[in-house]
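One protein chain omitted, others in place.
A, B and C label the chains in the order they appear, each numbered from 1.
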Amino acid sequence: MELKNKKWTHDHFYGVREEILKHWPTGADVNFEEAVKYHETIPARKHFAKRLVKAKKNGETLTQPRAGVALLDEHINLLNFLRTEGEADLLPTTIDSYTRQNQYENCANAIEESMKAGRSLLNGFPAVNHGVHGVRKLVESVDGPLQVRHGTPDARLLTEITLAGGFTSYEGGGISYNIPYAKSVSLEKTIYDWQYNDRLVGIYAEHGIEINREPFGPLTGTLVPPCISHAVAIIEGILAAEQGVKNITLGYGQCGNLFQDVAAIKALEQLAEEYLVKHGYSDCVLTTVFHQWMGGFPQDEAKAFAVISWGAAAAALAKATKVIVKTPHEALGIPTKEANAMGLRATKQLINMLADQPFPMTAEVDIEVEMIKAETRCILDKVFELGNGDFASGSVRAFEAGVLDVPFAPSQYSLNKILPARDNNGAVRLFDVGNLPFTQDIIDFHKAKIDARAKEEGRKASFQMVIDDIYAISKGRLVGRPNK
Amino acid sequence: MELKNKKWTHDHFYGVREEILKHWPTGADVNFEEAVKYHETIPARKHFAKRLVKAKKNGETLTQPRAGVALLDEHINLLNFLRTEGEADLLPTTIDSYTRQNQYENCANAIEESMKAGRSLLNGFPAVNHGVHGVRKLVESVDGPLQVRHGTPDARLLTEITLAGGFTSYEGGGISYNIPYAKSVSLEKTIYDWQYNDRLVGIYAEHGIEINREPFGPLTGTLVPPCISHAVAIIEGILAAEQGVKNITLGYGQCGNLFQDVAAIKALEQLAEEYLVKHGYSDCVLTTVFHQWMGGFPQDEAKAFAVISWGAAAAALAKATKVIVKTPHEALGIPTKEANAMGLRATKQLINMLADQPFPMTAEVDIEVEMIKAETRCILDKVFELGNGDFASGSVRAFEAGVLDVPFAPSQYSLNKILPARDNNGAVRLFDVGNLPFTQDIIDFHKAKIDARAKEEGRKASFQMVIDDIYAISKGRLVGRPNK
Amino acid sequence: MENNKVKVILGVIGADCHAVGNKILNYAFTSAGFEVVNLGVLVPQEEFVNAAIETDAKAILVASLYGHGEIDCRGLRERCRESGLGDILLYVGGNLVVGKTDFTEVHKKFIEMGYDRVYEPGILPDQVVIDLKNDLGL
Partner (left out) sequence: MENNKVKVILGVIGADCHAVGNKILNYAFTSAGFEVVNLGVLVPQEEFVNAAIETDAKAILVASLYGHGEIDCRGLRERCRESGLGDILLYVGGNLVVGKTDFTEVHKKFIEMGYDRVYEPGILPDQVVIDLKNDLGL
């Protein structure tokens, strides 16, 4: 098979599908025609894509938590709690890490153990094990739009089961669920496997069922410069659109400098629209998601609330369509449902308070928008060139060449040559641009920013500076200055 | 006596002083010469004025809570807790409401009752009753700069006792501790009485003891437009400077729109500097204080954290020298020390995270700065004119005429003719400018802003709109829109 | 016409000078058709009683926002009884005690002091208006 950004044929898709549904016994319960009919009964208020479109139209920023536990009834209770006590607009189902590695046998054991222990021993909801019937019970027991959130390189069976079960939104992508989530799975394979997922969503769309798709924006979640995540997001948007996906949400993880964060959302909206239209996908509805700070959090809950609130403020000022919310337990692992609801309520308060003051396109924002766009264009155009006009094969070659590169990625398929660091104002820049195909102007810009910081701190830029930045927010700062 | 903005003579001051120290038995322990010697032993790190100057120089924003309980040992424990667990940079001593009304007998009873009940029945520390010795025990038991915060129209004995006791900062003013804190005390009397307090600080200064003075910025704390509080703050700064005060902190209470809030602090700094120099007080050190939202809070603690964090963010972005911090219990009355410390830690986290990103003077900020300055100049210059070149008598006449007017003030001496309301972006404007001596341009500006909001909401501007704005933040919004 | 309106006494008790809520309550009760005798802030107990006698008011609405309510409000019912206002409606609301406290206890304490209704922080004026109309059979 040669990887191409080309809509799969009917025969190709159904050929693969036959295999996929046999990966675990619950696959046998998937029936596409019946699933379409099931989707037709889902009311609009529980429909993810429709809710996003409405929010975009009204200039709203919707709140969404992360949450998932091993057992069905507990998971239902958890989501209902986040809906009522957390006032969440959109609901997730976070999938456990064994499912993400297709270790369904481990899931089965952990479900057993969780029942015995009376608490979840899994960090998410094992949807494949629960099967279509389990998922439908969930969908019917929860009064809100539901999205699958995971981190699964090969998610094909999970996609089949959760969509047949009635989920109306699905996170992930062939790059964004490989590079940060796998060590030794080739990009060629994950991009190919995710074409399957996108094609399935496309087929639903062709049957009148609109399912929202969301590439995973923050990647490794740690000092990822906007141009990197934007390039991946736009490529995955294009790959999804080619397979027939019509409703796409592109994401970005907060960096922490307000001007850069506001600019990142604006640049993402504008560039994605431009590239999708330019490459022939003009009928997609695009929305944006802003992730509250994805790096290390302070352990103290009061301080965590401050970090959460700053993320909420940036999301609201940037007018992202939705915001993914952290919790005051972030530094300590998976939160209680009460802590999760508190993070949501704090976020809701700030989003509502700031709803009437969209951030204007100040000169400072404009500079950042132009910089992010120029950087992202360099990468995207080179990826397209490396693929001889194909973003799928181009992406594989681009990662090999370091033209696409994600800082701190666990994957062997990321060159891991770039190194980010903050500038004096806390904006994330590149202290090593690696092989990114930037113009000399852009390279000089980054160098000047990092040099200015190094000078301010009286030290050379080094990996220690990067480490200081990684720990900074958990220690109460944005820029990891050396101790005086 | 004719009220004049004129430094009191030695005889005048000491004549009044003899009376004042007899108001309550503890007054007898005040010995100025000995107090000067005592102040000389206070180390720099506990010195309020010095700490503020250092912060201004370094571009820091310091945190300060409100706190006070009836009994000395409990109060010491409370402040030490806020210092260690709350990481407070500056410490307060909030004075109870009976002391504020000079009801020292009531204080004595409540101290008794508090000892019996094992909890504070007073909402603050009754410093006059505890006397110089009690205050010194406090000063010596707490490792941080200490300020008296109260709301006392006639604070002369309190000032004598707390300064002799070793406090190095003192809040209040003849206008700001009358109009929002009294019903039927004339302005003439409170401005006169506060000249005494300022003169006492001036005499300390002449003996080499620098004590920080801070007019109370937020006034009624509810939708006070920047020009109103700025006019009062600058007048009180001038009145203090005339009596010899050298270290002055001017304050502003957060309105909630980021651009207006950042602009307010910039305008306050610039105008105060200008007016003090223009009127002959060029040797004062000026700093600023930003009060986190002083109006109604959400009852939910998570939501309260969001409001606190937004206040912290605005203070940090505006580069105020210090920020007065609210607590997650704000809606429910006086907080526990734990809640107080949590508000402080949340604030500290955000201030530190934003320390490296001062808000630039964007075009939008610049417009607000110019508007606030123009409005404030109109008021200040008219006050000066009404006083025939004297800000003291001018202030009395200005309040009579409504040239100075504070919304929602309890005092009979405020005309209470102006009515504030938010515009479509949440900035506080005037829907009724009352008798404020604005130019037609300014009046038109406010009218246009309020009209635009009324149009957006499909209703006329009215007192109901004002009430909606008052409740808005506690209900989770900034602008009090009608229910759809 | 004015004279047909039911009169209520409104004020913030003790050494408390919180004026904003007082102005809103004044507006709300006036809008609801009552004649409000607003004593404003910093009102001693005797001033509430005297105003009620002078105006033949049907209710006294006491607010306390600063935490001293427990001390300030004690004895108002007795004072009303002594002045021949024995059965006048007494409402109280606000942040009645120092510190975050279980409202059930606060409610009990103030009911025992002789108040007819006790409101916790965050109650909106409309609710108080409805209660008053009910209690007065309006």
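As a convention for this text, a residue touches a chain if its C-beta (ideal position, glycine included) is under 8 Å from a C-beta of that chain, and two chains touch if they have at least 3 such contacts.
The structure presented is a predicted model; accordingly, all values stated were derived computationally and were not measured.
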{"item": "Visible chains in contact with the missing one", "value": "A"}
{"item": "Sole residue of A:3, A:334 or A:396 that reaches the chain not shown, by the stated touch rule", "value": "A:334"}
{"item": "Among A:26, A:64 or A:120, the residue in touch with the chain that has been omitted", "value": "A:120"}
{"item": "Option from A:8, A:24 or A:181 whose C-beta touches the chain left out", "value": "A:181"}
{"item": "On chain A, residues whose C-beta touches the chain left out of the figure", "value": "96-98, 100-101, 103, 106, 110, 113, 119-123, 151, 180-183, 220-222, 295, 299, 329, 331-336, 339, 408-410, 463, 467, 470-471, 474"}
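Operating definition for what follows: only the chains that are shown with their structure count from here on.
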{"item": "Arrangement of touching chains [line / ring / star / complete / other]", "value": "line"}
{"item": "Per-chain Cα centre nearest the global Cα centre, belonging to chain", "value": "B"}
{"item": "Distance from chain C to chain A - Cα centre to Cα centre, in angstrom", "value": "54"}
{"item": "Distance between chain centroids, defined by C-alpha means - chain A, chain B (Å)", "value": "45"}
